[in-house]
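Quick one: structure below, then a few questions.
Complex shown without one protein chain; remaining protein chains in place.
Chain lettering (A and B) follows the sequence in which the chains are written, and residue indices restart at 1 in each chain.
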Amino acid sequence: MARITLAQLAHSYLKAPSGPADYALKRMDHEWEDGGAYALLGPSGCGKTTLLNIISGLLRPSEGRIAFDGRDVTDLPTAERNIAQVFQFPVVYDTMTVFDNLAFPLRNRGAEEDYVRRRVGAVAEMIGMTDALGRKAQGLTADAKQKISLGRGMVREDVNAILFDEPLTVIDPHMKWELRTQLKALHREFGHTMIYVTHDQTEALTFADKVVVMHDGQVVQMGAPEELFARPAHTFVGFFIGSPGMNVLPARVAGAQAWIGEHVIPLAGDHAPQERAEIGVRPEFVRLAGPDEGIPVVVRRVEDIGRHQIVRAEHAGREVNMLAPEGQAVPLGEARFAFDPEAVNVYVDGWRVPARDEKETAR
Amino acid sequence: MTAPAPAGARRRFAFNGSALTCALYILFLLLPIYWLVNMSLKTNEEILSSFSLWPRDLTLANYMVIFTDPSWYWGYINSLIYVVLNTVISIAAALPAAYAFSRYSFLGDKHLFFWLLTNRMAPPAVFALPFFQLYSSIGLFDTHIAVALAHCLFNVPLAVWILEGFMRGVPREIDETAYIDGYSFGRFFVKIFMPLIASGIGVTAFFCFMFSWVELLLSRTLTSVDAKPIAATMTRTVSASGLDWGVLAAAGVLTIVPGALVIWFVRNYIAKGFAMGRV
């Protein structure tokens, strides 16, 4: 169990990177608290797996340092970092039995056979494979194999951290939920530092205390799920989290007001004047408005998804969505949308600008 | 794995060890070939009188002998003719058969497949004499087609085997979709299926070429003058002209060239091909 510090870390797969575009991971400083349960969330190709492999030592960063509990481990090979990692696709040792598979990491460290038997028994129970311990791993289903991979990741008690790289991709949905719950329980019980990579926001939000959102090789925001929802630090976070994502519209901002064209949008806080800004508001905080407020839109489509309705509309060629309660009649065609001032965020160059009187929150 | 050495340094060290192993092995492979090339560029006097690691008196005379004497260069042409004939026949016959084995089960399929494979394992020495009598009796002795047909004995089973391995990797849904779309079997096979296994066909052609090119026992037994392969020309000329080492070496070098060219074209598929499409 360890605190993991990344200092001035950057990575490029090219030998001589010439610009920011050549970096798979842009320069970052970051700290993972000891015992935290983190989700690393972002679309495919944003650098999540690269970052994970750097932490586990499978990849050496081209720039910067990485430290466990303040001890520099940048040049240490994987074996000496004492990290567990579970991969996206199952990795099992085909010729071994399930028991030997689970015991493998322990035996490699020279653990006593007594202890091995106890640990493997406990882990097998956790992943629900007690009955299969004596079987060859070869003939098992992909599901079962991935559970073994998970089990191998959890079998060592003294690891510095456990890293999960989209581990539930091949597992079917109801089992996913169960395993995720198991992982959470495991975290509560042993307090390992856990980093869980995923591109599935539900998975991230339910697993983690802190979600780290990555975009284009950099960390754009770290925070509790409700923070990501209420105050996305970057328009990307707004888009990526929530379904549908946050509405973003170009606007002019001054004081407690924003203008979209000639339409006035009231804001909750006081802002420095900005000619080229954007405002972001989640569909949850959009409502149908009377003739004198909000912005004019054209409603294109209404999707009823059971719990509520998604109203898809357009303003000046840009998509604006609204969540309407079940049963509310929303006619197609012209309408007006208004935004809840408390829920309107202001962005400049993609990054959120807090109001002058707002308390600074950690990014 | 206990000494805490920097990961980078260790990787570089391992790379060097591997590179050294590979280099030594390749050196072992190339040394005899180099020696052959070396000899082919020397005069007979130099070969016999002095020992040198490279030709002191570089000469292309040995190659000139081969390129100007029809009995030499016809050996190459003969070899190439029957090798190409054999490759074409083997693949043409093996394609539908491999498709049948990979897609359908039919009466006796397993036994048939096994019987085919046994022919790949039949020692050519066993067949040399009966082949000679068979082809003599039907008037095909000393023709290219005789050698091409004889080499089918081991090349067709091999071709069926390799192609079947590749075809098994093509999902059946593709066949079914094509039939639903109204393709006839022949049109589907040529227009859709063959492009899909193009690399497999290339690898198979490579193997047919290879085994037909390197075989000597049958091709020598079945020919005397008109279709005599280069490999047999070599053995005869050597014994007749009292060991003309330089020309012998030059002829040997020239037999390596076609193989080297063919390898270059299939280099990306060669590993998978050697595993008969079963990796």
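Following the convention adopted for this analysis, a contact is a pair of C-beta atoms (placed from the backbone, for glycine too) under 8 Å apart; a residue touches a chain by one contact, two chains touch by 3 or more.
The rule we apply is simple: contacts and distances are computed from a predicted model.
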Not-shown chain resolves in UniProt (candidates "Nucleoside ABC transporter ATP-binding protein", "Glycerol transport system permease protein", "Electron transfer flavoprotein alpha subunit" or "Aldehyde dehydrogenase") to "Glycerol transport system permease protein"
Return the single residue from B:Ala125, B:Ile174 or B:Ala198 that touches the missing chain.
B:Ala125
Among A:Leu6, A:Leu25, A:Ala39 or A:Ile83, residue touching the chain not depicted
A:Ile83
From the listed residues B:Thr43, B:Ser199 or B:Thr255, report the one that touches the chain absent from this view.
B:Thr255
Under the stated touch rule, tell me which residues of chain B contact the chain that is not displayed.
1, 17-19, 21-22, 25-26, 28-33, 35-36, 39, 47-48, 51, 53, 89, 92-94, 96-97, 99-101, 103-107, 109-110, 112, 114, 116-131, 133-134, 149-150, 152-153, 156-157, 160, 168, 172, 210, 213-217, 230-232, 234-235, 245, 248-249, 252, 255-256, 258-260, 262-264, 267-268, 270-272, 274-276, 278-279
Applying the definition given at the start, please give the residues of chain A touching the unseen chain.
53, 56-58, 77-79, 83-85, 87-89, 91, 93-96, 104-105, 108-109, 138-139, 149, 152-153
